[in-house]
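A quick write-up on the structure given underneath.
With one protein chain withheld, the remaining protein chains of the complex are depicted in position.
The chains carry the letters A and B, assigned in the order they are written, with residues numbered from 1 in each.
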Amino acid sequence: MSQNDLSTRSSLRFHDLWAYDSAPESPEMVRLKDRYDLFIGGSFQLPESGKYFNTLNPSNEVVICEVAEAGTKDVDKAVRAARKAYDQVWSKLPGKERGKYLFRIARLIQDRAREFAIIESMDTGKPIRESRDVDIPQVIAHFFYHAGWADKLEYAFPGRKARPLGVAGQLIPWNFPLLMAAWKMAPALATGNTLVIKPAGSSPLTALKLAELIQDADLPPGVVNIVTGSEKTGSSIVHHPDVDKIAFTGSTDVGKKIQNAVAGTDKKYTLELGGKAANIVFADAAMDQAVEGIVNGIFFNQGHVCCAGSRLLVQESITDELVQKLKNRMETLIVGNPLDKNTDIGAIHSKPQLEKIRGYLSEVVENGQQIYQTQCALPDKGYWCCPTLVENVSQSHRIVQEEVFGPILTVQTFRTPSEAVTLANNTPYGLSGGLWTDKGSKIFNVGKNIRAGVVWANTYNKFDPTSPFGGYKESGIGREGGIHGLLPYLELLK
Amino acid sequence: MQDRFLRKIPDFDQTIPVDQVGVDDRVARFRTRSIKMESKIFALKLALQMVDLTTLEGMDTPAKVRQLCYKALYPCKTDSDIPRVAAVCVYPNRVRLCKDILKNTGIKIASVATSFPGGMNTLESRIEEVRYAVNEGADEIDMVISRWAFLKGDYKYVFDEIAVFKNACKPARLKVILETGELETYENVRKASDISMYAGADFIKTSTGKITPAATMSVTLVMLEAIRDYYFHTGRKVGMKPAGGIRNAKTALHYLVMLKETLGAEWLTPELFRFGASSLVNDLLMQIIKEKTGSYQSSDYFSIG
Partner (left out) sequence: MSKRLNVLKTCKLYIDGKFSRSESEHSFQVFDKNGNPLANLCHASRKDLRNAVFAARKAQLDWAGRSAYQRGQILYRMAEMMEGHRDQLIAELEHTVSSHRKAESETDTAIDRLVHYAGWTDKYPAIFSTVNPVASSHFNFSIPEPTGVVGIIAPDQQPLISLISLIAPVFSGGNSSVTIASEKYGSIACTLSEIIHTSDVPAGVINILTGFRQQLIPHMARHMDINAILYGAGDPSEKKTIQENAHLNVKRVQTYKETDWTGDDVQSPYRILDFQEIKTTWHPVGM
């Protein structure tokens, strides 16, 4: 359609008829204790530190429960438990037996899937539709996938013998608490390592529920140790001399600190850091599916996604039509109670994160840039942000350069494919990228030229345990998932 | 005026890309909507009002068609609060009978025509059939496009025949059946939708019900998006009728979710959306009564159409 058609375009009404009644998932089946201790050596243990902290539900600011804060001594205890389990049990166990433990864990999570999903939504603010349909099923899939590897590692690396590293220290972000824990635990255990894992301070609950499940699975004590705490706890793990490997997912800033901290040691490390992905839409794209991909790309998990498609690059000839369609689609996104099955966008995970997002937005507004926000009634309590478009910005704007980690999409235009690629790569990050075109050869060309570890062509934000994930440049080092995700947990010997 | 309209007709040799997996993913997301309480009752009643209660069999005796008409008139004797369906849909030689029973009831009479379901006859005889059905009292004509011409790439033929039927069926409204099961790809569905609308269709309809697959949510979404783009382009609202295979209330609600979130509230009316169905009616009724009474229902308590 030509630009002239826009004058006759009428708008669609989404808000005034047939609002869906709330359909909340009941938290009644959820069993949570008032207080959780540290999971070390197969049992819950009081923290030596004596300290506890609260974890909040970001959708109503209510305290869910209290969680122990592991100090240096606690971390040391956990590492010693992991070392002992590695030396005495896990490294001696045949691969097929390790695999059976992982299969068992996968099954047990499957049995309790809904409980995990509800807790995940309570603790993070993410909509139940996502925790139920994405997070938890992917967690299960990750354990199933890696379970099968445990006795097949000799086939993964031709010409080499694979040996585990020993004790892995794993630091988990708050955006996908259980999923990221699974991404780290499953390959570590399948390859024969034991581990000390630290969930994010603001979303520790599903990992602690997993600890209970691990007890039920009869995993040998000390193979998995779960220590909750702050960034300091994480730092104790990173600095612990008996940890052989660090796996971190989180911000590029913290990732750099970790890389610096392990300098001069023999610790191996993998880093899965930030991103500022371009989602490129060419004029010949299937436009309605592109719109859907844009929405999935930036509004999935409130935009708290390292690989979010936060920079929309649109070919100039279709910009008006695409943005119009995108706005229509955004109007149908339901923002609200994370436990409501109809919620598309839940709560922003924390107050600091909300303030950070608002900071970017107010800067944009102060600079006189247009922003578009959907009509959405927000609850009084809790942390919320409507889906937002920022139009007419350029590479020089801070909101285009920095990772916002919220439901904020910037819109830029381009004229030619090479300009699109140049814009896409004009960033220190390189985690992911999207491109939309109906032309096969263009997909391969543009896909090759995007400097990023994951390229979604005519789709976005798809994940699978068989599919390696990780970044170029400042988006990280190493891969998680697939054969390539095993390598960071192994030493290859001739 | 005529000239201005013609200039807006797209080049149907150009294909608008549609990605199948993307469409199916979108549809899967509509299916996750959970419709409860008041919003459920509203939607169940709305769906009921959107049904074209259909019988299109070689064995449609007058007695069978009469039975259908009475079901349309009295869907649920036990509850007077329950709305009626939008229309009955029959073969041309049963239109007169329906008209006699349903005149002045507000229930419309739709007739298939144009050598339904294959469309394999001369243009003249197909036009003749349309005129016959309209003369017998049909308010709506459900025509079939010539899939053979479409698949051969003769889009002009398809366009012209629709335009001719549109002219011949006045004052009845024209529903154009694409028979999406035979078009196979979503891009074909999109193109056939565009051809139909630009040639004058008042409704576009998925299927005859004689071919598998009949209506699917994915195909319907592609058609709804075509309707939306056509509306943006011309300002004219075209209706949508998925037909065949929609048998239960839950599926119907998913269709309505999709309708609302694609075209907005203005399309949530029997004027612009119909279900071509028969057994759907009783499932909708059973769900409505269940919502009212709290008891799950048995088909023994609901009359057959």
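The definition used in the following text is that a contact is a pair of C-beta atoms (placed from the backbone, for glycine too) under 8 Å apart; a residue touches a chain by one contact, two chains touch by 3 or more.
This one's a predicted model, so the numbers in the text were calculated from it and none came from an experiment.
Looking at A:Ser22, A:Gln259 or A:Thr332, the residue that reaches the missing chain in the full complex is A:Gln259. Of the options B:Phe42, B:Tyr186 or B:Phe203, the residue whose C-beta touches the omitted chain is B:Tyr186. Residue positions on chain B in contact with the hidden chain: 19-22, 24, 184-186, in rising order.
The missing chain lies against chain A, touching residues 141, 157-160, 252, 255-260, 262-264, 271, 273, 428, 443, 447-448, 452-459, 462, 464, 466-470, 472-477, 479, 482-484, 492, 494.
Following the convention adopted for this analysis, only the chains that are shown with their structure count from here on.
Computed centre separation for the pair chain A/chain B is 43 angstrom, with centres defined by C-alpha atoms.
Within the complex formed with chain B, the chain A residues making contact are 1, 5, 8-10, 12-23, 129, 133, 284-289, 292-293, 324, 332, 341-342, 438, 458-459. Within the complex formed with chain A, the chain B residues making contact are 10, 16-19, 21-23, 25-26, 32-40, 42-43, 46, 225, 228-229, 231-235, 256, 260-261, 263-266, 268.
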